[in-house]
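Just dropping this structure here.
As you look at this complex, bear in mind that one protein chain is not there, while each of the others sits in place.
All chains are identified by letter, namely A, B and C, in their written order; residue positions are counted from 1 within each chain.
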Amino acid sequence: MSLNVIHNATCTFCGCVCDDIELHSDETRIHEAKKACVLGKAWFLNHTADHDYPDALIDGREATVDEAIEAAATFLHDAHMPLIYGLSNTTCEAQREAVSLADRLGGLLDSHTSL
Amino acid sequence: MIRITGGKIFDPANGINGQVRDLCIDGGKFVSSVIGGRTIDAAGMIIFPGGVDVHTHVAGGSINFARAMTPEDHRRTTAFIRTQSRRSGLGGMAPTTFATGYLYAGMGWTTVNEAAVPVLSARHTHEEMRDIPILDKTSCVLMANNEIFLDLLEAGEFERAKDVIAWHVWAAKAYGVKAVNPGGVAAWKWGKDAKQLTDPIEGYNSITPGTIIGRLAQIIDELGLPHPMHLHCNNLGAPGNVWTTLETMKLLEGRRAHIAHLQYHAYGGDDWDTMRSASAEVAEYFNTHTNMTTDAGAVLFGDTVTITADGPWQHLLYKLTGRKWGNLDVENETGCGIVPYTYRPSNLVNSIQWAVGLELLLLINDPWRIFLSTDHPNGACFWRYPEIIQLLMSYDFRKDCMTKLSPIARERITLPDIDREYTLYEIATITSAGPARALGLTQKGSLGIGADADVVIYEEEKDIAKMFSHPRYVLKGGEVVIEDGDIRATPEGREFIVKPSFDPEIESFLKPKFEDVYTMSFENYPVEMERLEHADIRECINGQAPSPPRTAEKEPDRADEGVEF
Amino acid sequence: MTCTLGEVKNRADFIVYWGGNPAECHPRHFTKYTLMQKSKFLPRGRKDRTMILVDIRETKSGGAADIFLQIRPGKDFEVLTILRAILKGQHVNSSIVAETGLTLEQMTDFIDRAKKARFGCMFFGMGLSMTRGKHMNSAALLTLAAELNAFTKFVAMPMRGHGNVTGADVIMRWQTGFPFGITFNRGYPRYNPGEFSTVDVLVRGDTDAALILGADPGATMPQPAIDHLARIPTIVLDPKVTHTSRLARVHITTSVAGISAPGTAYRMDEIPLPLKPALKSPYPTDEEVVRRINEAVARKPHWMPADGPMTIMQH
Partner (left out) sequence: MSPITLTLKERPKVPLEAETVTPDAFVTMSNEQIRSSLVYHGKRHCRLDDFFEVTGEFSDLIEMHGDLHRVKLLGKSMSRGQLKVYGSVGMHLGADMRGGRIEVTGDAGDWIGAEMSNGFIHVHGNAGGQIGAAYRGSLRGMKNGTIIVGGTAGLEVGMRMRRGTIVVGGKVRDFCGLQMKGGTIVLMSGAELRTGAWMVRGTILSLQPLPLMPTFASSGHYNPSFIDLYAQELLPHGISLPNHASAGSWSRHCGDSSIPGKGEILIWNPA
């Protein structure tokens, strides 16, 4: 089977965010990450498209994403001082949504930078 | 559908000066008639086309750096409270994106031109502009210190240089081209500057700032871009720089050009002690050369944060003031500096700067060619425009303000001798019709049929600054966004971009050069079209030079009885 | 005082890494951005550049350095302050200098070299910003870089660790005016690190629900902070079931940024780059899940009383 090739892919493992990586992948995993450093290679090769984890957990029990989203919204809406934290290993698009959510909730917002 | 009835229309684009007419709006545009829908009773009120800012800094790496540097200002400024439908925001010297939209729209401005975008951070700038609600946006990409371009000029490869510019404009999804301190910023990266047009540029043999300016203006004309070269002249802010400015203007004869923030380029004298206003010399030349437009870059007393791609000037400010300083250099393209600053009437230099901005607005006699700007946030924050309008419309108010100046300062300026007072028609020209025309935005700055229904409705009153700060209604694209001081809607704005034509082969020329000097992949450099949510593309035709700036006809007699301001 | 990495690649003839170990933590930093590249201005590449490594112990990065300055742990602030004094020709107390682990000669040599450089750049890592003195250590280095501009061109840049933390910083700045440590509890953004920063908030118990994404505080934060996360309803979005997921009320599995989720990430010099996922994930993206939570909250009553002012003047 021939592998799918992506040129100039971007690695988000470290702050260098190298954007010259050549990825060779099939349906489920990346087999090669050319030009990536040892950390980047490990990052790309260790993730798969497999369904290794449950979609969602509520109090440790498997749940659907819809149920989990509703539960999350309820917890956050009910709180007097909710916190949104992290925002490192994710996309700018998710970060924008997260800032928007913190604004809507009237909560706290913070990233890894504060550590 | 909206009908606005009984208002006094000030629409310089269509030669209407205070006549009472109804305006009809449908589908976001002015139409000849509507049936049904909302009626806004504007009887006795004053109606302007929505304001257009030809030169401001509201999005991108440098203003965002300024935000980070001024947390103390965010704490003492206007806060926009979150509602169910509207994002929160903070005003002040470097407002957040949401507040930028609210503040501009809140005083009736509906279109802005972000004047300085490095190609490398164009993607960032577009993301930020998407978060500026209500306003329509254009942006100018910085090219005059781009090293690949300069190398081509050095090698005398003009046609290829033209393709390089066109490719970059499209890659940045920009609307125009900005040139900042041509050659000087490139030299600044070595801690040097290039102040005069004939100065050699560190790192080059044959080209001078003059070469870059002339060639770039020619390229932009030949590419047929709707907005001419947007030029931040060399030697900004320095005493005696009027000669550089006049030389630059002479060099541009026969070319279109927009000279940005002219105030910072109209100083006489030899040093900081002998500095004086040279606005009269500049205005005299400018008045007789109709190939150019300009914006004032006016200064108001008070706190602000100065940010410009002119790193050398910023470092000078830092040395003069000793305040905190940020500098941000972008590879191969540009650099920028950021310094919080307070303009004080007790300071001779600041007093002269304050006067020069107003003098230029008053001495340049064609309102179609000089526009209201403060080079936000450099001269003052944009939300202080109503104060400038008051200064322009009232000689008495100017005289009051001048009493704060020292006698020495009053001797160095010509403002006390100028008694011109702007009319409402002229204000509508310098805040809307003129800048829209200079940007080549034919659908803006007009209340005529087919134009975008961006309208400001003021209740006429004697306090000019108050009247212009608090419009009764603001409509953007036919939607009421401000009413009685409240924000009623926050629609997303559009982005106007241009598509100049270029030889696609230029990419194979650029790619190896690019990869030699840049640190990102060539393929990842252009901003993807999908990132722009509401883009409005204008195709440009190579070789088809757009028309030169419009010049003033005689102002028609005012049709209404106005209050005495 | 900062610049993009290309400026360093093309121009920097004097490069300092302070409290960072790029050889192991940012492996391509030397080769792609800083040391090894040749340019129009530095045609001999590595030979045209001087690199100084400052750290408390010699790491693998030391092999790439021309000069290694080993300072005693926790003395970064003192060293940087002495360097500022030397730059200004001021006296320093030599008996105390010895406590830093460096000699006055070494520090004077550092300043001489920095002043003679045509373009200097200092990169600083967590060895500087996360040790005693924290933000003041970074401030000391940034101030030194600013002051060096009286002599030559000089810039400084943090070596950001985790993927897209720079993106969070940049976006928060344009949307709220502040980079981190923010509260919206009064309906608009306010900023005070130490008061609104997460570890402090959690240790004091100042929050009653938490949404964690793109981080695993359960593995990295001090125990009292983790204990509080376990006490309150915590929601985790992550591609894996993490330490934090195990103490959370809700976990949602999401796709991996840049591998199976598209979008954008900012490089440490604030240049945004597009992500090109190679895999299709069976999980939704963080973006989608947060947007749907946001929409679900929007369907509930807004918390702010409707009769309040729309704007306020802070004081």
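Throughout what follows, a contact is a pair of C-beta atoms (placed from the backbone, for glycine too) under 8 Å apart; a residue touches a chain by one contact, two chains touch by 3 or more.
These numbers come from a predicted model, not from an experiment.
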In the full complex, displayed partners of the excluded chain: A, B, C
Residue among C:Ser39, C:Thr81, C:Gln106 or C:Thr220 touching the omitted chain: C:Thr81
Options C:Gly133, C:Pro189, C:Gly218 or C:Pro233, residue touching the unrepresented chain: C:Gly133
Chain not shown, touching residues in chain B: 69-73, 75
Contact set of chain C toward the excluded chain (per top definition): 77-78, 81-82, 84-85, 88, 90-94, 96-97, 99-100, 132-133, 136, 184-187, 191-195, 206-208, 303-305, 315
Chain A residues touching the omitted chain (full complex): 79-81, 105-107
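Following the convention adopted for this analysis, only the chains that are shown with their structure count from here on.
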Pair of chains joined by the greatest number of C-beta pairs in contact: A-C
Centroid spacing, where centroids are CA-atom means, of chain B and chain C in whole angstrom: 34
Computed distance of Cα centres, chain C from chain A, in Å: 19
Intercentroid distance (Cα basis), chain B paired with chain A, Å: 39
Touching two or more other chains - residues of chain A: 8, 10, 19, 92, 96, 100, 103-104, 106
Residue numbers of chain B (touch at least two other chains): 82, 87-88, 127, 131, 520, 524
List of chain A residues in touch with chain B within their complex: 7-8, 10, 19-20, 92, 96, 100, 103-104, 106
In the complex with chain A, residue positions of chain C that touch it: 25-29, 32-33, 130, 159-169, 171-172, 175-176, 179-187, 189, 193, 196-199, 201-202, 206-215, 217, 220, 232-233, 235, 239-241, 245, 248-253, 256-268, 271-276, 278-287, 289-294, 296-298, 300, 303-304
Touching residues on chain B, where the partner in the complex is chain C: 59, 61, 64, 67-68, 71, 74-84, 87-90, 92, 94-98, 120-121, 123-124, 127-128, 131, 147, 188-191, 203, 315, 318-319, 325-332, 335, 486-487, 516-520, 524, 528
